[in-house]
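Structure below; questions to follow.
In this view, the complex is presented without one of its protein chains, the others remaining in place.
== chain A ==
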Amino acid sequence: MANPPFRRPQGRPAPAPGLLRRLDDFARLAFPGFSTGFLMVLAAAPVSLPSPVFAAALPCVFFWSVFRPAAMSPPAIFLLGLLLDLLTLAPLGAGVLVLLAVHGVTLRFRRFLARQSFLAVWVAFCAAAVGAAALFWALQSLLALRLPPFAPALHAALLSAGLYPAIALLLTRVHEAMRQAENAP
């Protein structure tokens, strides 16, 4: 009865992850989605700014899709899009589709983008923002069956392009810290 000998893999087995370690991992995984949602809620606070919710959501989704797509999963984006639709007065589903489209396009180019300088990423984001605003506007007009004014969409695109450096600066710091925590033994 020669059973094939069960070969243990070489090396020490990884220790079972402790509770703190698991919490840490979960926090790292959940941070992008929750921080984005929180930022959107803050942006929806009643101050006199033209629709900063869309402009706040777009840079976050773009950044995390480029640099940490595992944490910015499509279901999380779906929920964020729903939040976007509810916080703004957009027809239900338009924001969801726009954010998912941004995520999909960004995923396609992320290997290229992650190697570029900050300026190149910003330029790419500007293009993405204009495209996203145009898509959002088109979806709104399609779902409401009337033409909303185009100026607010343009404002939102410009505002998000302007907000991107500030948000990216902050998120880059956070991302670096996460990577250090992951590489630490």
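Please note the rule applied: a residue touches a chain if its C-beta (ideal position, glycine included) is under 8 Å from a C-beta of that chain, and two chains touch if they have at least 3 such contacts; residues count from 1.
Rule of thumb we're sticking to: contacts and distances are computed from a predicted model.
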Mind telling me which option in "Cell shape-determining protein MreC", "Holin-like protein", "FecR domain-containing protein" or "Tripartite tricarboxylate transporter TctA family protein" is what UniProt lists for the chain we can't see?
"Cell shape-determining protein MreC"
Out of A:Leu42, A:Ala114 or A:Ala127, point to the residue that touches the absent chain in the complete complex.
A:Leu42
Of A:Ala55, A:Ala94 or A:Ala153, which sits in contact with the chain we cannot see?
A:Ala94
What is the set of chain A residues that contact the non-displayed chain in the whole complex?
41-42, 44-47, 73-75, 77-78, 81-83, 85-87, 91-94, 96-97, 100-101, 103-104, 107, 143
